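Data first, discussion second: the structure below is written as structure tokens.
Omission of a single protein chain aside, the complex is shown with its protein chains in their original locations.
Presenting subunit A:
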Amino acid sequence: MLDTKFTPQTWPEHPEQVTQEGKNKYVGIWIFICSDIVLFASLFATYISLRNRGPAGMEFTSQELFELPLAFVMTMFLLTSSLTSVIAMYHLKNYNFKGVQLWTLATVLLGLGFLALEIYEFYHYVHIGFGYTQSAFSSAFFTLVGTHGLHVIIGLVWMLCLVFRNAKRGLNLYNAPKYFVASIYWHFIDVVWVFIFTVVYLMGVLG
């Protein structure tokens, strides 16, 4: 499988599903995402029921705490990274390995930008006294957003491993499904963030 040489003309239309392993990975990631959706749903439900709940005389409420400009910039970073991930998959279908590597790296960079802002945000909250153990609200907030952040870190490590591991050997039917599956996972993380932006930040500030 590794030694078959392809040209853009002979490269299959769905390189991620040509082999049995590829097909398994493709179905597998969707099934996994189904269960991850339920994981986030549980965390969202917990967050919504504990929002602004705390001990008597709690200082911080979501209206005072969250700032939409920062959340907006973070959202833009992550949405753009989804776009670059799509471009990488476009090049994957066209057997353009350089394009795949380049745009996957761009995705990683944007993801890192998002992560840096999130770390800054968390640091800021802890600094002003909104720590993990401060109230039920703070525990629920850090757990929900932190779980998403952990997913981002896993996605970044995953894509970096792919880029470095395959740097020297080009595209083949063994690694094409791996890039594809990582990309699906990345889009999923992005969609979860859209919900976090809505439920945590927008509803937090406005409602």
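The working rule: a residue touches a chain if its C-beta (ideal position, glycine included) is under 8 Å from a C-beta of that chain, and two chains touch if they have at least 3 such contacts; residues count from 1.
Convention: contacts and distances are computed from a predicted model.
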item: Name of the absent chain as recorded in UniProt (options "NAD(P)-dependent iron-only hydrogenase iron-sulfur protein", "ABC transporter permease", "TonB-linked outer membrane protein, SusC/RagA family" or "Cytochrome c oxidase subunit 1"); value: "Cytochrome c oxidase subunit 1"
item: Subunit A residues touching the omitted chain (full complex); value: 1-2, 20, 23-24, 27-28, 31-32, 34-36, 38-39, 41-43, 45-46, 49-50, 53-55, 58, 132-133, 135-140, 143, 157-158, 161-162, 165, 174, 178
